[in-house]
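Here's a slice of the assembly, chains where they normally sit.
Labels A and B are assigned to the chains in the order they are written; within every chain, residues are numbered from 1.
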């Protein structure tokens, strides 16, 4: 059981941790549950109280927290394609020698990053919170950054 | 008056604080100003310089910063219902035994979390910034996490 609230009386020295997670999604778009990979980083960091920043290092991808349910991921895909369709490719001025303008837009809806609290050495998550990598322009190697600050 | 910029020369020990705020919204959707509740946490923490993370612990709710104006909240409601309509419920594959797929989508538009700077013991806010809990699938007890890191 987590304590309902915690105030550290004396304070501690601050520590930091950094790791890159690499992905190569074979399709243009996909959602990948990266919670266990980020948990492994947290364990390796040995940080007990603090904040974890998890962000896409590419501007056509997202990191977000939502439900690990395949039906919902299908709904996200259909919904994002309606809000920011991939084609016709020529509707976007960005698509000069590229065809990924929609990926830049979709990433804004889903977000670049999440900041997750660390309490007593664990993610301070609600019952269904899971961390996802959202790829909107895959078929190449891309990275996610995990940065942890705390004590 | 806040100092225009502050560089702490010597550094201090880091402290952390955690609290859950509970809500039971009687309707499916609502926006609740939680600024004063988060301010009470900050005061209790006794942290003077740092960052406050405020996040929904449920994946069908949001925490965001915007204006405390009822007309705008009505506009948000109408706009979100246009971007990600609740019904017909069967349009979403997530809705097998559930009817809240739209709440998962709406929460992506409005965001999971805010990170707010703490300066001289107060939220470092512009003139109209207020913190809101956005409920998109209420009628049950749900939580918001407040985590504060700093010195």
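By definition in this document, contacts are C-beta pairs under 8 Å (C-beta built on N, C-alpha and C of every residue); 3 or more make two chains touch, one makes a residue touch a chain.
All values derive from a computational prediction rather than experimental measurement.
Participant: Quick one: how many copies does the complete complex have, if 2 are shown in place?
Facilitator: The complex in this structure file totals 3 copies.
Note that only the chains that are shown with their structure count from here on.
Participant: Roughly how far is chain A from chain B, going centre to centre by Cα mean, in whole Å?
Facilitator: Each chain's C-alpha centroid was found; their separation is 18 Å.
Participant: Please give the residue numbers of chain A that touch chain B in the complex, ascending.
Facilitator: Answer in residue numbers: 2-8, 10-14, 49-51, 64-67, 69-72, 74-76, 79, 83, 109-111, 114-117, 119, 124-129, 149-151.
Participant: Residue numbers of chain B touching chain A in their complex, please.
Facilitator: 12-20, 41, 44-46, 51, 53, 55-59, 83-84, 92-96, 101, 104-105, 107-109, 111-113, 115, 143, 145, 147, 149, 151
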